[in-house]
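If you scroll down you'll find the structure; I have some questions about it.
Shown here: the complex without one of its protein chains, the others still in place.
As written, the chains take the letters A, B and C, and residue 1 is the first residue of each chain.
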Amino acid sequence: MNLNDRILEIRQRQRIKKAPNNEPAAVWTGRDLLQGEVTDTLTLIFKTSGCWWGIKGGCTMCGFVYDRASTPPSPEELVQQYEKALERSSGLQEFIVKIFTSGSFLDEKEIDATVRKQILNKLEADKRIKKVIVETRPEFVTKDTLTSCTEVLKNTGFEIAIGLETSNDVIRKRSINKGFTYASFSRATHLAHKKDVTVKAYLLLKPPFLSETDGLEDIIATIDDIADLTDTVSINLCNVQRGTFVERLWERNQYRPPWLWSIVRILTESKKNHPDLVITSDPVGAGSKRGPHNCRECSHMVADAIRDYSLTQDITILENLNCDCKEEWETVLELDGLTFGCPIKS
Amino acid sequence: MNLNDRILEIRQRQRIKKAPNNEPAAVWTGRDLLQGEVTDTLTLIFKTSGCWWGIKGGCTMCGFVYDRASTPPSPEELVQQYEKALERSSGLQEFIVKIFTSGSFLDEKEIDATVRKQILNKLEADKRIKKVIVETRPEFVTKDTLTSCTEVLKNTGFEIAIGLETSNDVIRKRSINKGFTYASFSRATHLAHKKDVTVKAYLLLKPPFLSETDGLEDIIATIDDIADLTDTVSINLCNVQRGTFVERLWERNQYRPPWLWSIVRILTESKKNHPDLVITSDPVGAGSKRGPHNCRECSHMVADAIRDYSLTQDITILENLNCDCKEEWETVLELDGLTFGCPIKS
Amino acid sequence: MTRYFEVHQRDGAARKGSLYLNKTIPTPTVIDTSSLKPEAEGDIIYPGNQWHFGNGKTATQATLGLRDRVGKDKLIIMPSCTYSPMITGEVTCEKIDVPAEEGPTGIAYSERDPETTRDLYVADGIGCHEGNPRRLLTALIDIRKNIAPDSALYAPNIALPENVAMLIYLGVDILDTTRATIAAFEDKYMTPVGFIHLDRLTELPCCCAHCSGMSAKEVKDMDKKQRARLIEKHNIATLETEVALVRQRIRSASLREYVEGRCRHDPALVAMLRLSDAEYDFLEERTALFKPAALLATTSESLTRPEVVRFARRVQQRYTPPEKDVLLLLPCSARKPYSISMTHSRFRKALGKNLKLVQEVIITSPLGIVPRELEVTYPAAHYDTTVTGYWDAEEHRWVEECLEDFLLKHPYKHIVAHVEDEYRSICENVSNKLGLDITYTSDGNVTSSTSLHKLEDTMKELCDGLSYRGDYRRDMLKAIADYQFGAGSGETLLPSDSKIKAPFPRYQAFLNKEQLITLIPENGTIALTIEGAKRIIETGNYVVNIDNFVPRGSILAPGVIDADERIRPNDEVFICGDKAFCVGRAAMSGPEMIHSNRGIAVDVRHVKKL
Partner (left out) sequence: MTRYFEVHQRDGAARKGSLYLNKTIPTPTVIDTSSLKPEAEGDIIYPGNQWHFGNGKTATQATLGLRDRVGKDKLIIMPSCTYSPMITGEVTCEKIDVPAEEGPTGIAYSERDPETTRDLYVADGIGCHEGNPRRLLTALIDIRKNIAPDSALYAPNIALPENVAMLIYLGVDILDTTRATIAAFEDKYMTPVGFIHLDRLTELPCCCAHCSGMSAKEVKDMDKKQRARLIEKHNIATLETEVALVRQRIRSASLREYVEGRCRHDPALVAMLRLSDAEYDFLEERTALFKPAALLATTSESLTRPEVVRFARRVQQRYTPPEKDVLLLLPCSARKPYSISMTHSRFRKALGKNLKLVQEVIITSPLGIVPRELEVTYPAAHYDTTVTGYWDAEEHRWVEECLEDFLLKHPYKHIVAHVEDEYRSICENVSNKLGLDITYTSDGNVTSSTSLHKLEDTMKELCDGLSYRGDYRRDMLKAIADYQFGAGSGETLLPSDSKIKAPFPRYQAFLNKEQLITLIPENGTIALTIEGAKRIIETGNYVVNIDNFVPRGSILAPGVIDADERIRPNDEVFICGDKAFCVGRAAMSGPEMIHSNRGIAVDVRHVKKL
């Protein structure tokens, strides 16, 4: 049995949430950096037929696969989803639109080329929208798909976001089960840059089996590796999502989400090494048992600092953070690599 | 219920040994000091109707009461006992005769005046016999009894031995249940000395309830008290005799026989204080659980030294004794008075 | 009267207290035996045995002289005859005539004058009983029962690291170092589970400041005196650490569990634990209604501990189930109270609207049976037990006895058991024994959908046509009131027109908008308002009578005139005096309130001046 089979087994036991096909899986507004300026964002998660890789098993930490539709939405329904989502932008002046599908926006089995074009046209038409970011696996980044987007988005910025997770192929395969290689990512970035499409890489801090230190070092090394290939790096802190392989581990004391001190160190170090690279992190679920956390005292305070830094890219925000638990985290860094498969409880 | 009732209760459960009335309870030969010279001794224990006090209950440590005859011996049988005992003197040149009855030789209910006279005559007739020592309770020491002896023993020394045990009336009463007072003893010694009869006092080291220190100090004080009243002091080390109150205590962890180091200290100190007084001790049963003991290593060696000293009155014999357990004994001296009725196990 | 000892905290018969002498000495404690000597300048002084003084008069004078010399803040123990236990109490001893008013005093228990209360009693001769569990237990309980609860009990020449937990568990406050010292001179190296001869040690299994850095060989090579002094220090450190751990366990109200583990290394100590459980009245009187700690049931002795037996007895004697026709027997759950567990939620869901027609009773070890209404009481909601699936024959016997008693007392038209494995065999045994029919609704897995359907269907059938006018929330509060204050108290406290509010389980009862009671789920008790207390006061249950004053915050023992003997530490009590009527939590038992002259008796919550 391989890792994918185990994941698939878990997937099959989890029910897909029932929800109408003409509503997006989720929409929210937020703020992000656009060319050094803090800008409003509208994030839109399309409900599609789902990530092809996730449906086959897919990534160990990914629970988004249950956001997919139980029956594939019609083209009309997809457009309705867009319309409903955009209602949430009524109060915004200028903003970025971030599009996720829990899979790949550029996968035509999820969003077919016609619908994609329809949606892109609508985005281009809305003058408030300064930039469109779409998430996709690298295998869907081709000359054709890129061109089909750039030729519509003439006055709107366009960025593709790829969940690279790590530049280490062994970790990506044996821990995350991502299903593509660094070479595939690298190829996609080159294609994008040729088309003046910017690239954002999502990284994953502390996938399963890795110790706190191994996870931390992997991200620092990955940023060094990809600094020249991407315009933005966004680090996701692994959290325990329902119905995932990671959740099963966590329930059995076999996984602990990363410490927030780890991302603080990563941001501080990597930003110093790559001052011009935009490096951000949104500590989703910070402070909860399932999310990245320090101790109860400081988790929320540190998470807020990380968010502040992400919008300002100002590492001084991170430099004066402190708490008694930082000593414990340093000890965890020292020892968590010596536990042979059982993460340190804390 | 008082102490005597408890003792009587125990007495009633113990059987008297069956033995023919025409044989003495015991006879043995030994050596003792006579005017500074080591002299042979013949010890003779008459089997009589028994100690009047012991029959009523009597002393807490005394098991001799079971040596008495089950039916009172006739005058002839008593004389036969004497004859049989004297057979054991065949190899001796000069010797001392020590007469015990497990009671009082001068108690006419045990040995009537006629028999007494008969026996004394025989003793006087045997020219090898240099001295006769008879044991008696002080209440039987009267002008009459003394005279009846001294008028026979014209050329033979005569000594009465009294089990004073301690000069402390409270201990003698509440711990030993001896049944007479210091005044009674004192009176007896004065009577004896008037008749030129010498006096030996038996003392008891560590009667029940007393701690090791209390017992030790009591003997030292007693010797100081009686030094002028007696010619010889003989210290008995309390041992656990069958059928006694002390045995019951011992079986229940409520009594521990004295340490041999205690008698060593007593002899050393008291002899220094009273260089002219003969102070002896025969450590009967030394080294056994029921007898006085130190540790296994040294008990026999120390007991031998005590016997040597007793014959020589030379305290230098005692001064160089040593063993690892002496430290423990010193600690016992320090703590045994602070145990509130439960002797220190060791 | 002067009192120099106070008990602050109780855990069963064990107590944590203070001796207020020159220094304040926290108890239980181990004193250096040699510090008792008058010349040692210790805070507890012993002038010496009566034998040493020759007679009572001299001893009395010496003791009075000592008092003059050391002042009034040192405790003096009266010179003792040190009679052996075989005759103490039978043979009289001279009285030492030193008054208890002139400063702290102690006396040998067997030589006490019942008219004079001393600050400390010496369990004289107690050391002789070591190794004889029956005698030792009898002696200790006898002493503890006959001396004032606020007198300290000193057990000399008996303390070993392995037995101090047991001695303190049974009520000893002061121990000493005699055996630790003597053991050292015999090369006996103490460990928490018994001594080891130095000869047999190849290393020193200890981290005390005296041993650390030393090898066994180095110690063996020392000369006798140096070696003995080192081992003595180690032995005393081991003993003191054990007592410190025991103090900590009293603080956290978990000494029983500690003793259950600690005694295993000596069959005689285990015998003592078992025999002490047979002294139920002695221990139960001293056992709090609830404790802040979970009750761990990990041994067969858990079945006989006072909290468990008391729970079963109160179910038998104080509890009356609401009148229903159908009884449902259920297995226990790991999560407590049972009804918030996943399994019980599913059972109750299957019952649907029939739930209120059914009397639920949960079968469990070590508690026996728990009627649903009592599931939040202590220890029903506060125990944790070893689960392997196997119940031994003694657990079977005990639980079956509890169930049998319940079924005999309370007849039902229908009995349904939704149970399996050991639970089922318990039901079957009882059903056979009593000749009662039980319907079983589980197919071997109580949470399978077949089983749950069968339960649902069976209950539908049995409940058809039945009705019940009662309210579960009121039934629960009534049952807990009965459990806590005695049978019938619930009826008095919760009249039919009272109203219950708040979500499960933090129920509150009101009458005419006045609050009467609140259920406190943390400890499974109900707390009363003054209004509530007024209703129950007429029963006379759990009443403390006080002197002519208005209490503030807490009532001290000397202020108590009388107290219900049923009161246990942590009980909700009702204080009646000429000037005030109050509600509070007992800090000590009723008998202790009556017999103490020091210490907090009740923590008062509500006061109403009269």
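Basically, contacts are C-beta pairs under 8 Å (C-beta built on N, C-alpha and C of every residue); 3 or more make two chains touch, one makes a residue touch a chain.
Treat the numbers as computed from the prediction; the structure is a model and nothing was measured.
Peer 1: Just list which of the chains on display the missing one touches.
Peer 2: Even though it is not drawn, that chain still touches A, C.
Peer 1: Consider the whole complex, including the chain that is not shown, and state which of C:Val387, C:Leu434 or C:Ala502 touches that chain.
Peer 2: Residue touching the absent chain, from the options given: C:Val387.
Peer 1: Which one touches the absent chain: C:Pro99, C:Gly131 or C:Gly261?
Peer 2: Only one listed residue reaches the unshown chain, and that is C:Gly261.
Peer 1: Can you work out which residue in C:Ala148, C:Met222 or C:Leu296 touches the chain that's missing from view?
Peer 2: The one listed residue touching the chain not shown is C:Leu296.
Peer 1: Specify the residue from the set C:Lys37, C:Lys145, C:Arg313 or C:Arg397 that touches the hidden chain.
Peer 2: Missing-chain contact among the listed residues: C:Arg397.
Peer 1: Which chain C residues would touch the chain omitted from the figure, given the whole complex?
Peer 2: These residues of chain C touch the chain that is not shown: 133, 191-193, 196, 200-209, 212-213, 237-238, 240-241, 244-245, 247-248, 251-252, 257-258, 260-268, 270-271, 274-275, 296-300, 384-388, 390, 392-394, 396-397.
Peer 1: List the chain A residues touching the unshown chain?
Peer 2: 1-3, 6, 168, 170-171, 174-175, 208-211, 213-214, 217-218, 248-249, 252-255, 324-325, 327-328, 331-332, 334-335, 337-342, 344-346
To be clear about the criterion, only the chains that are shown with their structure count from here on.
Peer 1: Suppose each chain is reduced to the average of its Cα coordinates; what separation in Å results between chain B and chain C?
Peer 2: Roughly 55 Å, centre to centre.
Peer 1: In whole angstrom, what separates the CA-based centres of chain A and chain B?
Peer 2: 102
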